[in-house]
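Before we start, here is the structure in question, set down as structure tokens.
Of the protein chains in this complex, one is absent; all others appear in place.
The first chain written gets the first letter, and so on, giving A, B and C; residue counts start at 1 in each chain.
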Amino acid sequence: MVKVAVVGASGYTGVELLRLLAAHPQVEISCVTSRQTVGEEISTLFPSLRGKVNLRCDPGDPELVAAKADFVFTALPHQSAMEVVPSLLAAGRKVVDLSADYRLRDVAVYRQWYQEHTSPELLAEAVYGLPELHREQIRSARLVANPGCYPTSVALGLAPLLKQGLIDHPSLIVDSKSGTSGAGRSAKVGSLFCEVNEGFAAYGVGRHRHTPEIEQTLSQLAGEAVRVNFTPHLLPVNRGILSTCYATLLGNHDSAALLALYREHFRGEGFVRICPEGSLPNIAFVRGSNFCDIGLVSDQRTGRVIVVSTIDNLVKGAAGQAVQNMNLMLGFAEDAGLGGLGAFP
Amino acid sequence: MVKVAVVGASGYTGVELLRLLAAHPQVEISCVTSRQTVGEEISTLFPSLRGKVNLRCDPGDPELVAAKADFVFTALPHQSAMEVVPSLLAAGRKVVDLSADYRLRDVAVYRQWYQEHTSPELLAEAVYGLPELHREQIRSARLVANPGCYPTSVALGLAPLLKQGLIDHPSLIVDSKSGTSGAGRSAKVGSLFCEVNEGFAAYGVGRHRHTPEIEQTLSQLAGEAVRVNFTPHLLPVNRGILSTCYATLLGNHDSAALLALYREHFRGEGFVRICPEGSLPNIAFVRGSNFCDIGLVSDQRTGRVIVVSTIDNLVKGAAGQAVQNMNLMLGFAEDAGLGGLGAFP
Amino acid sequence: MVKVAVVGASGYTGVELLRLLAAHPQVEISCVTSRQTVGEEISTLFPSLRGKVNLRCDPGDPELVAAKADFVFTALPHQSAMEVVPSLLAAGRKVVDLSADYRLRDVAVYRQWYQEHTSPELLAEAVYGLPELHREQIRSARLVANPGCYPTSVALGLAPLLKQGLIDHPSLIVDSKSGTSGAGRSAKVGSLFCEVNEGFAAYGVGRHRHTPEIEQTLSQLAGEAVRVNFTPHLLPVNRGILSTCYATLLGNHDSAALLALYREHFRGEGFVRICPEGSLPNIAFVRGSNFCDIGLVSDQRTGRVIVVSTIDNLVKGAAGQAVQNMNLMLGFAEDAGLGGLGAFP
Partner (left out) sequence: MVKVAVVGASGYTGVELLRLLAAHPQVEISCVTSRQTVGEEISTLFPSLRGKVNLRCDPGDPELVAAKADFVFTALPHQSAMEVVPSLLAAGRKVVDLSADYRLRDVAVYRQWYQEHTSPELLAEAVYGLPELHREQIRSARLVANPGCYPTSVALGLAPLLKQGLIDHPSLIVDSKSGTSGAGRSAKVGSLFCEVNEGFAAYGVGRHRHTPEIEQTLSQLAGEAVRVNFTPHLLPVNRGILSTCYATLLGNHDSAALLALYREHFRGEGFVRICPEGSLPNIAFVRGSNFCDIGLVSDQRTGRVIVVSTIDNLVKGAAGQAVQNMNLMLGFAEDAGLGGLGAFP
């Protein structure tokens, strides 16, 4: 049993990591940290864990964490993550970082969308942890930057089209909708039940921080710079992301042909499911699971393809993908601890 | 007091009409019809009406309705509407029809997206009931075709841009999201609470019947044929439509300039509210009201404008707009009975 | 037009008062106060008000408020209310206070459940603002203590039984469920969307502060001291309270007889609706309205009566009842501005 730590366990990503790791056959959760609740039982914060995860919160000092665990998940806000990750690596620990701090290759882009980076030398080393795109590099990585939730849904949804050069990228538009757990567990008026429930709105239009991450991955796939409109919206559900992507097709490709291409592209990928023609994904069917479900329609009237991609933002969009990365980094079966189906309804 | 009838009162549009009409100072509800529940108190079907609307359901025969009312709202499914509307007109009654039967000018388009039309001669006469576009024709109409919910949100959201020729129409993409009351009150597995709640999905991609209606109005505004991608999604809320519209700008126009244009375009319109720069609409703020709230962002990075338009699908998207049309047709103040603010939260 | 002020307008009760007052034919909102947002447009806080309520937030000083308004609603937390109410009265203004500060007759009880009272002399004067019980005293009151939301639902639900002495009070149990707007608009983790949505729990069992208020009213109705178990639960909805009340019947009374008694008791009451036999109320049917819907079942197997009472906690449970009280205090029609039906769905 490998001893693993979850640094920053008091948020929604943290508790989801603990849920998944508690059911993982090859690891033992040996340390959970939460600055604000040091000394408290983690199951007091999250009674869902009671009886299975019996640990008290430690402070987040990297030395302590490195002493207690062989493998570390950092589930901290950006900026906080880069305060601890270098020390954890220096102590010889492998790390999956779930923040945005090591996702962007270009430190100038990071500075522009976030702030100054304090360990830019690690950007070159960090591997972007989307196993369906970078599996081999992940296997040998010390530091994996776990992708953002929106970017995961978009990259998987568009990879086959961009790889094959079937779309005109300047036409790309991504209209995404996310469940509220993506906004985190901090007490803000905008995240109150009565503000979100029975409501729906776009936010961060033209300036959401996942934009450069999306463009970085799509550009790699396309082999040239891709620029997109990315518009996130807040959904009144706990979990789930659905991205509706629009692009003008180069040449005539009907839905059946494109779906065949997608099935071929993702053949052997255990966590990507392609919907049959005439069927589209629903966040309800991936809830709690590590699947990414993708459907599409080729609209002959307008010459556009509409791709719809869904994930559970806390699983394939965060904790599940992090465990998938850990499995690769530690040589476990890639789906160890991740075999659960979504609970519908 | 003008006597009004609601034909097809057992659906969500019907009960919303009754709510609004019960508070209208110049009309009296004299007749409600519902084929399946003839003889039952309408307040048994909808206990929200108890104590204010004390009527039993009549069968929907046009002769009976015409005998009991001077003005008629037909809130029937398409095809059923055109079975009664001609008789009501022949009996000298003015009609606002909330179905799709009289919205399309071109009978061939109707045939293609719906079925054969049985009173095509009325298509020329019927006025498309979007007061912000066709106020004067509505005033003198016998038959008003009340617009669809999605088309209302899209037409109002894009009117200023199309009128001024500021966008490249082939680039137009409309990504819409609707509350579940839009699916009606019929018992279908797909509308069950457990299927919709905590779920989200696109539907009817590339083939939703509101597409030709949207294109008809946008084409009128643009002065030439407009073709759009329209993608509706089902939101787990009772009420509300939010349409996110994307288009490439012709020339450089920043958000402030475009918002100024919108405010100018809708000056004097009591039911359209333009959000201040930096603010975007939320369906929560129009719930229960007849407002259409519109916000926008000009994205200088991509040269596109993103317009977000919200309405309550049962009010401005159906019953409220129908009452607004009635007010115009009967010479009442346009906002009579429609002054209520949305109830937030 | 009487000028009215809403002191503490930034909460959910505040915005609901503004919604109702904006539609009231005999008043003009002349002042809104909110300490944290002085100078801001109230419609920036609550965009639902945009276009109808165009006022900037004032600080809450009673002198300023008294200078701007003839009638004042104080929608402040308890303790804050008693800091301003005495000055408002001294300045000759009539006040409806929506906090708990003037609801309890006995200052010792107030001290035990809340804290020290700073204007105990007003407790004798303040009238408990449940019009269905105290209409005449309200008409001539300077200060009305607007009832709590739970107590309103319980008092109306049990009044006929207690008045007629038909139940054994020691057997009384009240199991209540409230929508989340009752928890207010302050940013607390426990009120976040993801904590409340898809959840349900009891809280404050055996120690909720509405207990003494409920017991005070039930004791008045019964003519002797009544003690109850009151258990509130948090519902994942925005609005609505449903109280399920259990009591052992003295003597044999079937449902029909008890319902006849209820109809008789509430004859002429415009805001109380008694469900027909076999039908029970649903919070969905009072949402947004000032109605209290009551249903009951006499269970012959166990000799108990089960009474179910529903209100919208923000309307009949707060702002609507406050307006009803204002109407009585100012000699307006009791239902002025309160005629709206609930918006279903």
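Going forward, a contact is a pair of C-beta atoms (placed from the backbone, for glycine too) under 8 Å apart; a residue touches a chain by one contact, two chains touch by 3 or more.
This is a predicted model, so every value here is computed, not measured.
Undergrad: Of the residues B:G8, B:P160 or B:P236, I need the one that contacts the missing chain.
TA: If we include the chain that is not displayed, B:P236 is the one touching it.
Undergrad: Using the document's definition of touch, tell me which of A:L49, A:A66, A:I214 or A:I311 contacts the absent chain.
TA: The missing chain is touched by A:L49.
Undergrad: Looking at C:P147, C:G317 or C:P345, which residue reaches the missing chain?
TA: C:P345
Undergrad: One chain isn't shown here. Among C:R239, C:H253, C:R273 or C:K316, which residue touches it?
TA: Checking the options C:R239, C:H253, C:R273 or C:K316, the one contacting the hidden chain is C:R239.
Undergrad: Please identify which residue in C:V107, C:I173 or C:A260 touches the non-displayed chain.
TA: C:I173
Undergrad: Take the complete complex as the reference. Which residues in subunit B touch the chain that isn't displayed?
TA: 12, 180-181, 185-189, 191-198, 236-238
Undergrad: By the contact definition given up top, give the residues of subunit A that touch the hidden chain.
TA: Residues of subunit A in contact with the hidden chain: 12, 15-16, 19, 22-23, 46-53, 181, 198, 238-239, 270, 273, 275, 279, 281-282, 284-289, 291, 293, 339-345.
Undergrad: Going by the touch rule given at the top, which residues of subunit C touch the chain that is not shown?
TA: 171, 173, 175, 177, 194-195, 197-203, 205-206, 227-229, 231, 233, 235-240, 242, 244, 246, 280-284, 287, 297, 299, 301-302, 304, 306, 308, 310, 345
Simple rule for what comes next: only the chains that are shown with their structure count from here on.
Undergrad: Computing the C-alpha centre of each chain, which chain sits at the greatest distance from subunit A?
TA: C
Undergrad: If you average the Cα atoms of subunit A and of subunit B to get two centres, how far apart are those centres in Å?
TA: Each chain's C-alpha centroid was found; their separation is 38 Å.
Undergrad: Between subunit A and subunit C, what's the gap in Å when you average each chain's C-alpha atoms?
TA: 45
Undergrad: Need the CA-centroid distance for the pair subunit B / subunit C, whole Å please.
TA: For subunit B versus subunit C, the centre distance works out to 35 Å.
Undergrad: Which parts of subunit C, given as residue numbers and ranges, touch two or more other chains?
TA: Answer for subunit C, listing residues that touch two or more other chains: 12, 181, 198, 238.
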